[in-house]
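Removed from the display is one protein chain of the complex; every other protein chain stays in position.
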Amino acid sequence: MQWLRRNLVVIAGLCTLAYLILPNVVVTVFSFNNPTGRFNYAWQEFSLDAWKDPCGVADLCGSLALSLQIALWATIGATVLGAMIAFALVRYRFRARGAVNSLIFLPMAMPEIVMAASLLALFLNMGVQLGFWTILIAHVMFCLSFVVAAVKARVLSMDPRLEEAARDLYAGPVQTFLRVTLPIAAPGIAAGALLSFALSFDDFIITNFNSGNTVTFPMFVWGSAQRGTPVQINVIGTAMFVIAVLVVVVGQMVGTRRKKAQHK
Amino acid sequence: MSATAAPPQAPAPAEPPVHRPALRKKLVPYWLLLPGIVWLLVFFVLPMAYQASTSVQTGSLEEGFQVTWHFRTYWDALTEYYPQFLRSLLYAGTATALCLLLGYPLAYLIAFKAGRWRNLLLVLVIAPFFTSFLIRTLAWKTILADGGPVVGALNTIGFLDVTSWLGMTEGDRVLATPLAVVCGLTYNFLPFMILPLYTSLERIDTRLHEAAGDLYATPATTFRKVTFPLSMPGVVSGTLLTFIPASGDYVNAELLGSTDTRMIGNVIQSQYLRILDYPTAAALSFILMAVVLVMVTIYIRRAGTEDLV
C-alpha cells in the first residue's frame, strides 16, 4: 500500500503513456492482418501480403508522395518567412510590433476549420482552381506562426552580446549573421521546420476544404474510411512511426558519441 | 596627465553635431517582416473578410450569391444548430479536462522521475505524430469495437453503467457514442497538453521541492502550493492548444461517433463541401470563431498569462 502511494504518479503516468501508444500498437499489429471484408477493423489471420506490396492499392503511394512533396515545400516556405519575422520581432524595435504579434498569434488561437472555411471562401470568390497550389498556400499560412514561435524562443534566449562581439571582431552585418546568428539560432529554426513538416504532412482539415480533387495521404485515408481501409495504410503508418523513432534514436546516439569524443 | 573632464555645467563648446541613425537601417525590420506578413494578410485576414461578406449573402448556386446584408442567416444558423454548438463546447471542454488529468502525471513523470529514460519517454509521446492521426483514430474503431476486450472490461468494472447514467454511452456499446468521440478527442490532443506541461515543469528547480519539504510541507502541499502554481504557464497553453482545435474538430465525431454526436465542425464541413450552402456555413464558422476567441480571451485574462507565443 505504501509502495502504491509513493509510486502513484509513476503508475498514472505510465497508464497515460499506454493510452497514447495503444493505437500505434493496434496499427502495427493490423498491418499484418488479412481481413475478409473491405474494412481492416477485426483480426482475421497473420499475413505479410501488405508489407510485400505497400503500393499495391491504387493511388496510395501517389498520395503519399504528394503529401511529402507538399510538406517539403511548405516547410521551406514557412521556415524562411517565419524565421525572418522572428528575427525582426526579437532584434529590432519598430512600430506596429503589437499588431504583428497578434497577427502571428491569431492563427494559433483559431480552430483550424475557421481558417479552412475562410480560405475556401477566398478561393471560391476569386475563382482559383483548387489543388496543389491552394494546399501549399494554406499549409505555409498555418505553419508560419509555429515557426515564428519556435525561432523567437531561441533567438530570445541568445545573448545579443554575441552579435556585438562578432561586429567588434571585424565581421560585417552579413558575416555576423552567417557566422554567429544563424548557427546559434539553428536549433530553433530546425525545431520550427520539423514542426512545420509534421503539421503539414499530417494536416487534414484545411486540406479537406482546399484540395479540390487532389488527394494527399490523409485525404486518401479519409476516403478509405468511407470506402474500405486497405491494410497498406497500416503498413505506411507503421513504417513512418518506425522511421521517426529510428531517426531520433540514431540522432541521439551520434550526439552522445560526439560529446564523448570531445571530452577526451 | 593630459586627461581632462568637462566641468558639469560648462556650455558645450561649439554645439556638437547630433547624429541620427540612417533611414536604410530603420527599414530593415520592415523588409524582414514584409513577405510573411503579406502572406498572412492575403491568406488569413483577407479570407476572413471574404467569409464575412459570404455570411451576409443570399442566393443559390445556380444564380450566384449577392451581398444583401442578410444578417438573419446568423440567427437562423444559431437557432437551428445550437445543439451542435453546445455539444462541441461540451465535448471539447470534457476532452480538455481529461487531457489535463491524464497528461499531468505523465508530464510530471518525465520531468522529475524519468532519469535516463526521459528522452525515450519524450520520443514515445511525440512519435505517434508521425503515423497519420487519421490512421490512429481509425485504430480506435478496433479498440472500442462492440464485444471487444476493452468494452468487455469496462462493462465488468461497471464503468459503462456510470457513463450511461451520465448519458455518454448506451447499453454495452462504446463506439458511436459521445464517450467514443470524447475518447478520440482526448487521445488526439493529449500530446499538445503534455509537451507544454513538460516544458514548464522541467524549468522548476527541484531544490524548491526540497525547500518546501524543509519548511514542513507534505508532498501534497508541496504540489498544491509550489509545483502546480509554477506550472501554470504550461497548464494555460496546454489547455488552449487542446481546447481550440478540439472545439472545431469533426474527424473524431465523423469516424467514431454517430449522427447524434455531430459537432459544429461536422455541420460547417457538410454545409461547405456537400450542401454548398455557403452563407450558413460562413455564418456558423464566424460564430464559432467569436465564441472561441471570447472564451480564450476571458481565460487568458483570468489565468493572467499573456506570453503565449
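Letters A and B mark the chains as written, and numbering starts fresh at 1 in each.
Definition applied: a contact is a pair of C-beta atoms (placed from the backbone, for glycine too) under 8 Å apart; a residue touches a chain by one contact, two chains touch by 3 or more.
What we mean here is this: contacts and distances are computed from a predicted model.
Not every chain of the complex appears here, and the one that does not is recorded in UniProt as "Spermidine/putrescine import ATP-binding protein PotA", selected from "Spermidine/putrescine import ATP-binding protein PotA", "Cbb3-type cytochrome c oxidase subunit", "GvpL/GvpF family gas vesicle protein" or "Pimeloyl-CoA dehydrogenase large subunit".
Taking the complete complex into account, A:A171 is the one of A:A171, A:A191 or A:V242 that touches the chain left out.
Contact with the chain that does not appear here is found for just one residue of A:P183, A:G228 or A:G255, A:P183. Touching the omitted chain from chain A are residues 159, 161-162, 164-172, 175-176, 179-180, 183-184, 262-263.
FYI, only the chains that are shown with their structure count from here on.
The distance from the centre of chain A to the centre of chain B, each centre being the mean of the chain's C-alpha atoms, comes to 16 Å. The part of chain A that touches chain B in the complex is made up of residues 9-10, 12-17, 19-24, 26-27, 30, 41-42, 81-82, 84-85, 87-88, 91-94, 100-101, 103-115, 117-122, 124-125, 137-138, 140-141, 144-145, 148-149, 152, 198, 201-202, 204-205, 208-209, 217-218, 221-222, 225, 229, 233-234, 237-238, 240-241, 243-245, 248-249, 252. Across the complex, chain B meets chain A through its residues 26, 28-30, 32-33, 35-37, 39-41, 43-48, 50-51, 54, 102-103, 105-110, 113, 119, 121, 123-125, 127-143, 145, 187, 190-191, 194, 240, 244-245, 247-251, 255, 265, 268-269, 272-273, 278, 281-282, 285-286, 288-289, 292-293, 296, 308-309.
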